[in-house]
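With one protein chain held back, the other chains of the complex are shown just where they sit.
Per-chain residue numbering starts at 1, and chain names A and B are given in the order in which the chains are listed.
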Amino acid sequence: MEQRIKFLQGNEACVEGALYAGLNFFAGYPITPSTEIAENLSARLPQQGGKFIQMEDEIASMCAIIGASLTGNKVMTATSGPGFSLKQEALGYAVMAEIPCVVVNVQRGGPSTGNPTHVSQGDVMQARWGRHGDQAIVVLTASNNQDVFGMTVEAFNIAETYRTPVVLLLDEAVGHMREKLVIPAAGDIPLVERLKTALKEGIDYHPYLPREDGRLPMSDFGGVHRYNVTGLFHDMWGFPSNNPGVVHGLLRHLVDKINNNANQMARYKEYYLDDADRILISYGSSARSALHVVENRRPRGERLGLLELQTIWPFPDHIVRDKCKDADSVIVVEMNMGQVMQMVKNAVDNPKKVFLANRIDGQLVTPTDIRNILRLIQGQGV
Amino acid sequence: MAVKDYIRERFFPHMWCPGCGHGIVLNSLLRAVERLGMSKNEIVMVSGIGCSSRISGYVDFHTLHTIHGRALAFATGVKLGQPELNIIVPMGDGDALSIGGNHFIHAARRNIDLTAIVMNNRIYGMTGGQYSPLSGYGTMATTAPYSNIDQDFDVVDLSIAAGAAFVARTTVYHAKQMADILMKAIIHEGFSVVEVMTQCPTYFGRKNRAGDAVDMMEHMKEITTPIGSKAKEKNPDLLERGIFVQKEIPEYCQEYERIIERAQADVS
Partner (left out) sequence: MAKPKLKQHVINREWCKGCGICAHFCPKDVLEMDEKDKAVVKRPEDCICCKLCEIRCPDLALDVETE
């Protein structure tokens, strides 16, 4: 396929990225502002021989993609806040059973039914800690169509590499905004295909025994290796165990396989950081306003920079610490009450230099909002 | 016995209580699979959570032990993801019809080719004997110490109303019939429901003074009768067992293949 240029919504850019990455199974349930993803895939997937199913609820959609992943498909579901809450138990199952899958959450305001369907970034911590139990999870985000496309492909690549669910945390503004997308030619972005075991029938296959490089080769249901998949702590064959050594080892593995590879998964963009004395840290649609402020103030001599996070979890502490070490102040721009700001405070040398420029009223945080807060921090009033 | 070829012997003796009917369901199911001559590689068993759901650990198929109530939703993904596979979904009564009730009626409505086995022991056994949606009015449970005022579902009526293409009821006392029905349910193309009345002597039996496993099975013999029997005419309270519905209606995965053809015709 040649490179193509399209004008479309962020949700459609996500669809394009997923199809580019090889998505062939999607299960979903209608919820604004993510529904366009399901609508588009209901038309596009069968054209390529893939499968789309609208399930009876959000929970079932999450469960169905896990089942389909086990038969060798690249799978995805898409939802928004309330639906994301409902998916959490099954998402935890995917963490435990190490099932590659991608879950898109196009965020809207919460809690509960909240502020439908205005923009919010309130699900950063839900994505991280929404499930019971210790665990690690990968969460990616993006601020424009090109990056939505790229991060969607990245989400599939990470899911397959590490045998893990990946959450793509978009927001209403990004999902519904229309702009240009350049769809790269096939092969321009490398794709990670599922690692499958080479073991022949009759050889003892261990679905949960990592290779030396940490990857776990899979075997599709229906293949020659019959094994067990469970949400219980389990041994290397997938059979339940509450042996303390097995429990400890598995939990360690689940957390380490993500956290020890945080560097490889860290995606970010930086603008004018080299000499910046004030650094904005942002992500998703807020990062667009933040970038506007930076580009607007730079010509006036203000040494302002922007660090745009694209990997939120595992949180790139070392990158934040390193980039912000010489800054006088760090201003986190987000549409929640400081969920990423707390992480930035934990990461930097001096938490007192970290400030929050936010909006929580369902309106996009604007360059003016950010400018006003910058002035306040400097004691200049609004 | 050849059915041993279908189990993971290293996990036996199993974890179920003495006299638990779930072992008889396992026994009959293995016989059904054996008689069908199916390859173990083409069978996926998907289960949820509870005593019943532990069945998936004991069979040497592809096995997916999922979360409470959601087995049919996982199974739907497995089936649509790879329609060649035969999917068997054993569930407890609480698993299938309380927490999983929505998935149950929608899988039936969708008519996707899965075999749902409701192992109905009328109690939550794993958690120690709380009433389930099938316990029925007047039963005793740890959460109904003054007797249960919840009415129960009739699994057969519910399944028929939800559109299931194959609906049957049997009991562990009638193990030969159970194997026969399970066989037919598995080969039926569409959503099949088999309610198997089974006993929990440990909790339901004790709480309701129903005796031991043997007494509870004798009771199943007494309160059931073949569909359309003379006995039913005389005593309408008898529960019928046998195959209530067996109809050919469009199966979901086959229908989806036609959607693919239509979508591809649109593109070309």
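Operating definition for what follows: a contact is a pair of C-beta atoms (placed from the backbone, for glycine too) under 8 Å apart; a residue touches a chain by one contact, two chains touch by 3 or more.
Please read all numbers here as calculations on a predicted model, not as lab measurements.
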{"item": "Interface partners of the hidden chain - shown chains only, full complex considered", "value": "B"}
{"item": "Touching residue (missing chain; options B:Cys20, B:Met126 or B:Ala141)", "value": "B:Cys20"}
{"item": "Touch residues of chain B, complete complex, unshown partner", "value": "1, 3-4, 7, 12-14, 16-24, 26-28, 30-31, 172-173, 175-176, 179, 201, 212-214, 217"}
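Keep in mind that, in the parts below, only the chains that are shown with their structure count from here on.
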{"item": "Distance between the centres, which are taken as Cα means, of chain B and chain A, whole angstrom", "value": "38"}
{"item": "Interface residues, chain A side, partner chain B - complex", "value": "25, 27, 43, 46-47, 49, 51, 53, 55-57, 59-61, 63-73, 75, 89-90, 93, 220-224, 226-232, 239-240"}
{"item": "Touching residues on chain B, where the partner in the complex is chain A", "value": "11, 40-42, 44, 46, 56-57, 60-67, 70, 73-82, 84-85, 102-103, 106, 256, 259-260, 262-264, 266-267"}
